[in-house]
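The complex is shown incomplete by one protein chain, all other protein chains being positioned as in the whole.
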Amino acid sequence: MNYPTKGTQDPCLDIRNLSFTYQSWKKEKNSPVLAGLDLRLEHKSKTLLLAPFDRGKSTLARIISGLCPKYLPGALEGSVHICGKDLANTEPWELLLDCGYVSQNPQEQFVALSVEDEIAFPLEALGLTRVEIARRVDSALVNWGLDDLRTSSQQELSGGERKRVLLAVQQAIHPHFWVLDESFDDLDRSWREYLTTLIREGEGTTLVLASRYLEQFEDLFDQFALLDEGKIRFGEKAEILHSFSILCGDELPNPLNDQKILIQDEHTLVCSSLLTVRIRISTLEAKPFKLSVPSFTITSGDLVTLVGPNGSGKSTFSRLLCGLDEPKEGTFTLDGEEMNQRELNRSVGYLFQNPDLQIFLPTVREELSWSLKRRKDLNDRQVDAMVCECATLFGLDLEETPSTMSYPLRKALQAAVYYLLDRPFYILDELDNALTYSVALSIIALLRRNGAGILLITHDRKFARLVSETTYAIEAGILERA
Amino acid sequence: MEKNRNALKVAVVAVLTAVVVVFTMIVRIPTAKGYINLCDVAICFIAFTFGPWSAFIAAGLGTALADLFSGYAQWAPISFVVHGLEGLLVALIVRQKDSVTIPFVTKILAGIVCMATVSLGYFALSAIFISGVSVAAAEIPWNLLQSGVGVVLGLALAAAVKRAYPPVRSLAW
Partner (left out) sequence: MTTNTFVAGDGFLYRMDPRAKIMAMLLVCVFLFLGITLEGLYATVVLLILVGSVNTGIQHTGRTFKSILPMLIFMVLFMPFNVRGGESLISIGSFTLITREGALQAARLGGRFIGITYACTLLFATTPMTDVMLGLRWYRLPYKASLVVTLAFTYIPFIADSFIQITESHRLREGGDLEKKRSVFKRLKDLLPTLTSALVVALRSIPYLAMSLEQRGFGRKEKRTSYHSLDSYRHTFTDFLISFTIPIVLWLIFKA
């Protein structure tokens, strides 16, 4: 192909016939994530690319940002040009001023010990003078409300604060082209609005990748696109949004409605007059964190949601409920009998937000049988039968390697592990994070099948309404029925 | 075009160093007297999986940093040399062409070398610089035990991680 090396006519981003398949670590080949994708973005355009979770959206961002196939190996065909530079023979650091990428998972992009060093790092690489670096660092900190957190390390930051730091880094570098993968997620309303203003008033080109349509997106973009089956399709806003909601399965019936469940023995878990106090390590907030729970009850077959903003104490309560932490005051009773921490450990299953913390074996089969094999009352044949049935139920392939499976499948595996443990109660922490509503709902339905009581934790009130009418909320350190 | 992988090298060594620090400081298994820490487990794992250079730097730097954070700065240089050498030697012994399983004899040899390096290395250096011959000699059995556990668990872990996370092969350099 005859391609001009550099010139003003070059579009900001030009992707032609791009296909990508992740390298397989087994005998069978993986199926392609992107297949014959074309995308051309003119300078100064502002584009919203919608895609449900796990349909190649992040892979596309990773290819543009140079992570694939250099560090996550795979077969790439087709061409990608950014501002006229062919990515096949351009190193990521040469694109520092052309393209800035903010990833969906902020943890993975931190390279420095403190917030100010994080912003200074790329500026040092550009060889700017100390005065200029200090000027840009200061203004980025002020713009994103991070001045107080200047010397904090990323471990001390909340999810939203991490996103702000990464956006501040991009603002300080000031590249032409911004690729924002779910950057509005985790941000509070006011910061979402600040980001919208930046995009609207900015001179550069913006590509926003999102898996949910937010109200802040209104009137922000001049083109809309949908990523499906490895290809990108542009269209009218209304039409794209409609196809998108079908893709997400929003039209599908809610599996929880009229679900028939089988309750064998009914259990009731009650906790009363709970109080916990935690001293924050962060030096900024001298006040200790307090959570009190006057009364909370959950019975077999119940669906209960707990909502509240980030940092309000939802996880604190979950940790108490499953016996990982000890409360300062208060008691837990199961069917009238008081429970200690170890007994709670075995009555309440807690599905962590990050499924990788619970996965460690090389195949799904071994992962599912691990806990069962430690039970003395089951023989090998019974274990096999249970594992097979469970895998079919959750749509898992027994011979796959968990660590290289897609996120929804890893999440399903995590749920399947607990399903086999057959606990009377489950806590699902931010299940809807990085899953479509329909996938998340079907996981809940499966776990609930045998009559388990379920507490769902989420900060998305819309999702909470889909799940249940019984809602608890945390306000000003008190957990109460909303 | 041959891509420049300097960033990968830095990332590998940095993360592995952190792994060594965490294994040394967090995982402590109480025994009849005192604790066994798992720094040798981490070091052997790295040596078996990542090769001599990563093993040398991560092992040396990781244990030195762990000493520093635990308030034993004076031991840091000795740990750096002894554990760095341990990682380097074990990795050199087990190093081989792809996809050939390590022969049992090589594993035994690596184990012996690892235990010898740790116990003799600490003995020699602390006898000269810190505690004198007799105290240093009293530490030998303890170091033998800890590094012995390290080799066995390290080998098991290397095999487990290779199966649980196959892409680890693309990270070695």
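Letters A and B name the chains as they come in the text, with residue numbers starting at 1 for each one.
Please note the rule applied: a contact is a pair of C-beta atoms (placed from the backbone, for glycine too) under 8 Å apart; a residue touches a chain by one contact, two chains touch by 3 or more.
Computed from a predicted model, the values in this text were never measured in an experiment.
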item: Omitted-chain contact residue, chosen from A:42, A:117 or A:250; value: A:117
item: Candidates A:213, A:360 or A:407 - the one touching the absent chain; value: A:360
item: Touch with the omitted chain, as defined above, among A:17, A:155 or A:406; value: A:155
item: Options A:307, A:320 or A:372, residue touching the unrepresented chain; value: A:372
item: Absent-chain interface as seen on chain B, which is shown; value: 4-8, 10-15, 17-19, 21-23, 25-27, 29, 31, 38, 41, 45, 57, 61-62, 65, 68-74, 76, 129-135, 138, 149, 153, 156-157, 160-161, 164-165, 168, 171
item: Where the unshown chain meets chain A, residue by residue; value: 62, 65-67, 70-72, 91-96, 100-101, 103, 107-113, 116-117, 120-130, 133-134, 137, 153-155, 169, 322, 324, 342, 345-346, 349-350, 352, 354, 356-361, 370-376, 403, 417-418, 421
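To be clear about the criterion, only the chains that are shown with their structure count from here on.
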item: Chain centre separation (chain A, chain B; CA means) in Å; value: 35
item: Complex contact set, residues of chain A against chain B; value: 23, 25-26, 70-73, 88-89, 91, 360-362, 401-404
item: Chain B to chain A touching residues, read off their complex; value: 1, 3-4, 8, 160, 163-167, 170
